[in-house]
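Removed from the display is one protein chain of the complex; every other protein chain stays in position.
So that you can tell them apart, the chains are marked A and B in the order they are listed, and the count of residues begins at 1 in each.
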Amino acid sequence: MPEPLLSVQNLSFQYPSYPNLPSEPLFEELNLDIRHRERCLILGRPESGKTTLARLLTGLVPRYSGGACSGKILLDGRAAAERQPCERIEEIGLAFQNPEEQLVRSRCDSEVAFGLEALNLPRSSMLERVGKSLSQAGLSAYSRRSPGTLSGGEKKKLLLACLMALKPAVWVMDETLEELDIGTKKEVLELLRAQEQTCLVFSSKWHRLFADAFTSCCLLTGGRMLCYQGRTGGPAFRSWLRKHEFLTPRRRTSAPQGKRSRPDGDPLLRVRGLIFHYPGADGFYLNVDELCFSAGETIALIGANGSGKSTLAKLLCGLLTAGSGEISIRRNGGWKAANPELLNRFCGYMFQNPDYQIFLPEVREELAYGLKQTMERGGDIEGRVEEAIRLFRLPGPQAPPSLMSYGARKRLQAAVYYLLERPFLILDEGDSGISAADFADIVEKLSAPRRTLLIITHDLELAALLADRIYTLRDGGIVPVESAAGAARLEALVEGAD
Amino acid sequence: MDNNEKRIQFSPALRIATLSVLTAATAFFTFAVRIPIAPTRGYLNLGDVIIYFAAFTFGPFTALFAGGLGTALADIISGYSQWAPISLVVHGLQGLAAGFVAGSAASTAVSRLRLRWLGAACAGTLVMCAGYLGGGALMVGFGAALVELPGNILQNLAGVLGAIPLTLAIRRAYPPALEMHW
Partner (left out) sequence: MVSGFFRSGNSALHRIDPRAKLFVLLAFLVVFFLPLPLPRLIACFCAAALLGGLCLGLRDLLLPLRLIFPLLLLVMILTPPFHRQGVVLLAPWGFPLYTSAGLETALRLVLRFSGISLVFFLYMRSTEPEQILLSLRWFGLSYSLALVLSLALTYIPWLTRLYGNVRDAHNLRLAGVEQEIRSLGFIKRTRAKIPAMTSVMIQAVKGIPVLAMALETRGIGRKNVRSSFYELKSGRAFLTDLLASSLLIAGLALMVVLFP
């Protein structure tokens, strides 16, 4: 039995604890062996520790995060801890989950060359490797462009081009295949297969294309690595995933309490003839003829990246002003045209990134902020804050928000808006980065008989599960998704994004 | 890899990362965020808030580079590149002075820290105003440079008024920042 190329032995890791935010062990006695030319798929739910493990393998953690670590990571027989990560870039390479964090140069070609400069390669061989990698990744046309101008999927491909140029022995790809359209996924998987590249690909979703693309498949769950023996993709595999709670049965998380199956019916917000021109974008514009929201209902908005979902959301909450048309709010039995200030007060917009509004050092301060002014005299702020902490399972009243996990920060964001009691709430890509069950839980807690929720998402299944109505944006106009055929076309549309 | 609680390693990469982010923040808040102070007088910029914040949290050398390079970049970006060499020196020294007087923030009571920070702000103000007076006199003559003096003093006042709550907030909200003191 040949020695494994990468060997993880009894790895345990825990992030540092902070006052009021004790940390839990993330991995306990984790073991993993990767042999030469092995292509391993590692599945894991959001927040199971995939990124941390990827960083541990490359030595970036605990170097830059602090924390308690024990166990061994051996690369080609040598302990990883012996040398610094920068000295090992030819042995193991990492593509970050968020490409923006890893793209640092002002041009794509210099980005790919950046690692090569560290190897002190002569310029001619750098030029050759850069050219070859960019063309393999399909990005030759962008070689002099700034990485910032690339789309999400293209940025991920650029990170792959960097790996192709550096040629490390082991590739670690942190959720790289997510957000790539089917054609690109196939290309990447084919490239890995053809080169017999030793790699670990982390993913939080199973895709049917993975079935025969990898030599092994593991599941990261409960701080341990479980390896699947046998062929992936079949029903036995799926039930194995279900058994370990990776694939959750897509059912409503609770019985409809009347409020979802039968919304209040009272109209709440109406859009008419809304036209918004994007500044300088080749004449593309948003044109919504007629749209009406009722109190108590949950509406989903699906669409490819760039179709205008966030723009519509920002128009609805008054962050943007339309060229023409009107948005009206139901008041005293009649419709009142709403200016942006009124919309600001009426609507809440939960940004995809929950960190935009976090600035206070304790959870209870964040929750109470703004309540002091909006609550009536003698209102029980403390009580409401405690109720919100309990309801959204937040770590504690004095926990520091910036240090909480991503999922906890998202719940904090939801709790803030829960307390603000705005009648119309927009959740923009709220399901990204957390599990579907967690998101469904948040949506359920935010639903109320007199509150309308607008959910913007890529996940069609989730939308069908949670929403009373589904819409999509096509060519700037809003279109309801009624039939199964419509849904199937939509799936193709969303999958084809990027 | 058998060790317990480890602190963040202050490697070359971390040093470069710290300087880059704070330089960018200084530059951004200098040219992009302005507070009008009176209808006729013009604007204050908030770059000094970040310079003092850098001095209090990350130490004198970070503030030296972030302050100098950041303000120089801001000058170049907004079309006043002729001031860049002067800003480089003046704000760099301002950051350095403030950082030295402020000392390390890691394990001191907040009340004593506030006093030290005010002292640091005085040092910084002195350096910055004197620097701009001297450098300004070279470029535009003593008369015009003198006129800028009250504005510069106000700028430093705004800087420390903003930097103290900002530093305290980040100390509590994100303690790992304290480990990157240089």
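Keep this in mind: a residue touches a chain if its C-beta (ideal position, glycine included) is under 8 Å from a C-beta of that chain, and two chains touch if they have at least 3 such contacts.
Predicted model only: the values in this text are computed from it and were never measured.
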Inset, instruction - Tell me which residue among A:2, A:77, A:148 or A:383 touches the hidden chain in the full complex. - result: A:148
Legend entry - Contact with the hidden chain (one of A:55, A:155 or A:330): A:55
Legend entry - Touch residues of chain A, complete complex, unshown partner: 55, 58, 60, 63-65, 84-87, 89, 93-94, 96, 100-102, 104-106, 109-110, 113-123, 126-127, 130, 148, 162, 317, 319, 341, 344-345, 347-349, 351, 353, 355-359, 369-370, 373-374, 402, 416, 420
Inset, instruction - Name, in rising order, the residues on chain B that touch the hidden chain in the full complex. - result: 8, 11-25, 27-29, 31-33, 35-37, 44, 46, 49-50, 53, 65, 69-70, 73, 76-82, 84, 139-144, 146-147, 154, 158, 161-162, 165-166, 169-170, 173-174, 176-177, 180
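To be clear about the criterion, only the chains that are shown with their structure count from here on.
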Legend entry - Computed distance of Cα centres, chain B from chain A, in Å: 35
Inset, instruction - Could you pull out which chain A residues touch chain B in their complex? - result: 16, 18, 62-73, 79-81, 84, 86, 358-362, 400-403
Legend entry - chain B - residues contacting chain A, complex: 1-9, 11, 13-14, 169, 172-176, 179
